[in-house]
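Yeah, one chain of the complex is gone here, protein chain that is, but the others are all in their spots.
Entry: chain A
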Amino acid sequence: MIYWEQMNAKPVPTGPAKLLHLHWPLILLICAVCATGFLMLYSVAGGTLDTWAKPQMMRFGLGLAVLFIVAMIHIDFWKKIAPLAYLGGLGLLVAVEFVGVVGMGAQRWIDIGPLRLQPSEVMKVTLVMMLAAYYAWLPPEKVSRPLWVAVPLILTAMPVALVLKQPDLGTSILLLAGAGVVMFLAGVSWWYFSSATAVVGGTVWAVFQSRGTDWQLLNDYQYRRIDVFLDPTLDSMGAGYHITQATIAMGAGGISGRGFMQGTQSRLNFLPEKHTDFIFTSLAEQFGLIGGLTLLGLYTAIILFCLLSAFANKDRFGALMTGGLAATFFFFFAVNMAMVMGLAPVVGVPLPLVSYGGSAMLVLLGAFGLVQSAHVHRPRGAYG
C-alpha cells in the first residue's frame, strides 16, 4: 500500500515553481469579487474613487502581496506557529480591552502606526489554524473522547467570550461556526453536535417558555431586546429602518437592476451603512437579480474550490484549515446576505472582500494565502 502510494505521489514543488502550482482559478475569483467591491464602493460614494474605492484598492494590493507571501511559505511552518498565532490573537483581544479604540459602537481595534488592526478579524483565522493544528496532532481515535473535545471547546470559548464582550455578535457567530466546522471535519462524533443543538435549542425554548411566568429567566427589557433582534420592524427607526430600506433597494432592482450608478436608494442615503454591511443591497439595486446571483455564484465557486482543495489534501492540518477557513468565509457572506435580505437578524457582519474595511480585507487575503499554501504544499495523491 505504502509503496503504491509513494510510487504514484507527485513531488511537492519547490522554489519559484510553486507559483505555477498556486490555485490560480481561486485567485482570479477572489480578484473578481474584490473588483466588484471597488465598483460598488465607487458607486455608493457617488462616483468618486477617493472616498472608499481607492483606499480599498490599496489595501487589496497590500493584501494580495500578503496572500502571495503567505502562500509561498511552507504549510508546515504555519502549522508550527499556529499555537503562537492563536495566543497572539488572544493576547490582542485582551489588549484591545485595555488599549483598544471603540468605534461604531462595537468594533474595537488597535492602532499600530498606520495600521488599524482589528484583533477579532485576526482571531477568525488563528482560531481555525489552532484547531486544525490541534486535530492534526491529536490521534484520530481520541477525537471524540470528552476530554479531547473539551480542549477545542475551551480554545474556542475564550476568544468568543472576549469578542462577545466587545460586543460583536457577528464575529462571535463566525468564530463559533469556523471552530464547529473544523471539529466536524476532524470527525468529532455526531452525538456532540446533536447534543449541543439540543442543549441550545432547549435553553432557548426554556427562556421563551418562561416569559411572563414566575420563573422567568430573563428581565423584561432583555426579552424586548430579543424581540427587536428577531423582528427588526419592531424598532422602526433603528434596525427596522435599515432592513426596510435594504429590502426596498433590493426589490427595486428587479431582474436586471436600475443600472450602474442609478440606484436611488443607495445614492440618496436611504440605505444605512451602504458602504459596509449593506453594500450588497446597493449591488442588488444597481445590477438586479443578475448581479446578485453572479456575486453569490462567485462566492460559492470560491467555497467549492477551497473544499475541493481540502478534499485533495492528504495533510490533515492543511485540509482541516482549508475547510475551516472556507466555512468561515461561507458564513461570512451567507450571514451578511441573509441579514440584508431580511432572512436573519441584523448582527453586523460585512460582506467579505466587498465591504469597505481594512482589517477584514487584509486578514481575508492572508487567510486565502494560507489556503494557497496548503494547496501548493499539499502531499499529492495519484490524482491530486
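Quick notes
Criterion: a contact is a pair of C-beta atoms (placed from the backbone, for glycine too) under 8 Å apart; a residue touches a chain by one contact, two chains touch by 3 or more; residues count from 1.
The rule we apply is simple: contacts and distances are computed from a predicted model.
Considering only "Penicillin-binding protein 2", "Transketolase", "OB-fold domain-containing protein" or "Gluconate 2-dehydrogenase subunit 3 family protein", the record for the omitted chain gives "Penicillin-binding protein 2", by its UniProt protein name. Touch with the chain omitted from the figure is made, among A:Leu29, A:Ala53, A:Met123 or A:Val181, by A:Val181. The chain omitted from view is touched by exactly one of A:Leu28, A:Val151, A:Ala196 or A:Ile255, namely A:Ile255. Residue-wise, the contact with the chain that is not shown comes from A:Lys314, picked out of A:Lys10, A:Lys165 or A:Lys314. Seen from chain A, the chain kept out of the figure touches residues 5, 140-141, 181, 184-187, 245, 247-255, 264-265, 268-270, 284-285, 288-289, 292-293, 296, 299-300, 303-304, 307, 310-311, 313-314, 316, 319-320, 323, 327, 330, 334, 337-338, 341-343.
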